[in-house]
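The full complex has more chains than appear here; those shown keep their coordinates.
Labels run A and B following the written order; every chain starts at residue 1.
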Amino acid sequence: MSFLGRGNTPAGGVNPERVEMALQELDMITDVFNKLVTSCHTKCISARYAEGDLNKGESVCIDRCVSKFFEVNKKVGEKLQTMGAGAAGAGATQSAFGQM
Amino acid sequence: IEKKQMQDFLRMYSNLVERCFNSCCNDFTSKALSSKEEQCVLNCTDKFLKHSERVGARFAEQNADAMGAGSK
């Protein structure tokens, strides 16, 4: 699965609704990416800023941080699916996680 | 409206991932989730949804009370 569980985009012509959906998905990915950047920055980067380069420890930490974040994303997605995500989100869950 | 619901759901989902990741993952000596971290994430998700539900129920009650008071 891709980050949003949309591995295979259905083929087809361009229509406005599809463009709209793609933009929405892009927004979502940007949002997730920004959260990832912020979380791993907090976890891995010392706030003293004695130098401008990433040191070895920070670099390794970032790699692991991204991995774990993806794993957490997967676990949360699975958990939401098994719970049906409550009444309100149920329909949306179907479509967003249908391909995971 | 439907589009908005979808967006709200996705935002809630990414907030949940962020929150549970930040609370549960503090050890970066390994790239795999430990079983302790995994359990923490599951509980965090579970609890957050129950929390949101309860807040939602109280929110609706308060709003209804306020409406009632306003129309008196």
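In this section, a contact is a pair of C-beta atoms (placed from the backbone, for glycine too) under 8 Å apart; a residue touches a chain by one contact, two chains touch by 3 or more.
Being a predicted model, the structure only gives us computed values, none of them experimental.
Although each kind of chain is drawn only once, the file as a whole records copy numbers of A x3, B x3.
As a convention for this text, only the chains that are shown with their structure count from here on.
With centres set at the average Cα position, the gap from chain A to chain B is 16 Å. Residue ranges of chain B in contact with chain A, taken from their complex: 3, 5-7, 9-14, 16-18, 20-22, 24-26, 28-33, 37-38, 41-42, 45-46, 49, 53. Listing the residues of chain A that touch chain B in their complex gives 20, 24, 28, 31-32, 35, 39, 42-44, 60-61, 63-65, 67-69, 71-73, 75-77, 79-80, 83, 85-86, 88-89, 91-93, 95-96.
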